[in-house]
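On to chain A.
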Amino acid sequence: MNAARGRTARWLPAAATAAVTLALPPLLSSSHLSIYILLGLAAIVTVGLSMSMGYAGQVSLGQAAFYAIGGYTAGLLAVHGVPPLAGLLAAPLAAAAFALVVGVPLLRLRGHHLAFATLAMQLILLSLVSQADWTGGAIGLQGVPRFSVGGVEFADDIAYAYLVWAAAAGTLLVARNIVTSRPGRGLRALATSETAAAASGVPVGRYRLTVFATAAAFAGLAGGIYAFYLGYLSPGSFPVLLSVEYVVMAVVGGLGTLWGALVGATAIVLLVQVLNTIGTQPGMPAHAPSVLSYAVYALLLVLVVLFLPRGIVPAVRARLDRVHTADRAGRATTGQHPSTS
Partner candidate 1 sequence: MTELLQYLVTGLGGGCAFALVGSGLVVVYRVTRVVNFAQGSFAVIAAMTASTLLASGLPHGLAEALAVAVGAVTGAAVGLVAIGKPGTPPDASLIVTLGLGVFAYAVEILVWGDQPRSFRGVPGAVDLFGARFQAHYLLIIGATLAVFAGLGLLFARTDIGRALSACASNPYAARVVGIDVTRMGLLSFGVAGALGGLAGILVTPIQLVTFDYDVTLVVGGFAAAILGGLMRPALTLVGGLLLGVAQALVAGYGNGAYQLEVALVLLLTVMIWRAARQPIAQQEAA
Partner candidate 2 sequence: MLEVSELTVRYGLATALDRVSLTVGAGEMVALIGPNGAGKSTLVNTLSGILSPAGGTVTVRGRLAHVPEGRQLFPDLTVDDNLRLGGWRVRNRDTGPIYDVLPALAPLRRRRAGQLSGGQQQMVAVGRALMARPDVLAVDELSLGLAPLVVADLVRHLRTLNAERGLAVLLIEQNARLALDLCGRGYVLEAGRVVAAGTAADLAADPRVAAAYLGAAA
């Protein structure tokens, strides 16, 4: 009886979330829809990053680079007449390919060395994109056509909202499968101690590269959708600060938990919107929005790291576990049979 309840309870929150998020788009106003879309895109990138940081212990300060690669790949292909679906599928592949190539030398590094290396990677990429003519240079790539599949054009925001939902759902399923599989457990060993993992026969190099490339692919997919949604890309859309935002989302939500990625992305995106609204009220100075957002991200990141080091989701889970165990312990000592309560 309890076992069955346990199993149901486990997939209930996920199913409920899926249902609610699926039902939302038609109910939202157009400005809220664009927030929904951005949130979904952020969540997709953060899931990959959270996996990379939480499971493989790889801090990346350059995740926005893969987002950019995905966006530019899809955008450039579409601008040159390639069918959008092919462009969208090429986006994660291009990002993953780049990650595989760059990852071989880069992943020899650990900890803060890797953090700086990924930062350097993004800066180099941004700089090169700004200076190349074929990417539109510093001005950017304009006129990316709308996404279409088999002649059906995605003209409204609501279509993109569903596209993002589908991509997010797919990404989460893939991530969950990776994490619960045997290689996934090998990954978790990596996060704690690489030497121990290697000693137990985990093919460390291969796993790290796979996680790195998978996270890149997720970010690339999100970038591709972004390109079609916005219709316009520029290097300025992918600053280093964006990578820092993704890190904040992953850390605040809880590294290495899929729910954490969702919670973190939601919290940060909504928070940014609130701050933007406050910052653009009449009477606020011109740079109020940026000051507020920098200050709030930073404080949030610092407070979470210092006081909720594992992030919101694990902290909440721990609290719930304690209540649940105390509850069960209470029932056991008073001899109460659950079905009679």
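Here is how the candidates were picked: all candidates are chains of the complex that A comes from, given by their letters.
Everything that follows uses one rule, which is that a residue touches a chain if its C-beta (ideal position, glycine included) is under 8 Å from a C-beta of that chain, and two chains touch if they have at least 3 such contacts; residues count from 1.
Only a predicted model underlies this, so the values are computations on that prediction, with no experimental measurement involved.
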Among 1 or 2, touch partner of chain A in the complex: 1
Residues of chain A defined as touching candidate 1 within the complex: 59, 61, 105-106, 108-113, 115-117, 119-121, 123-124, 127-128, 131, 193-195, 198, 240-241, 244, 247-248, 251, 287, 290-292, 294-295, 297-299, 301-302, 305-306, 309
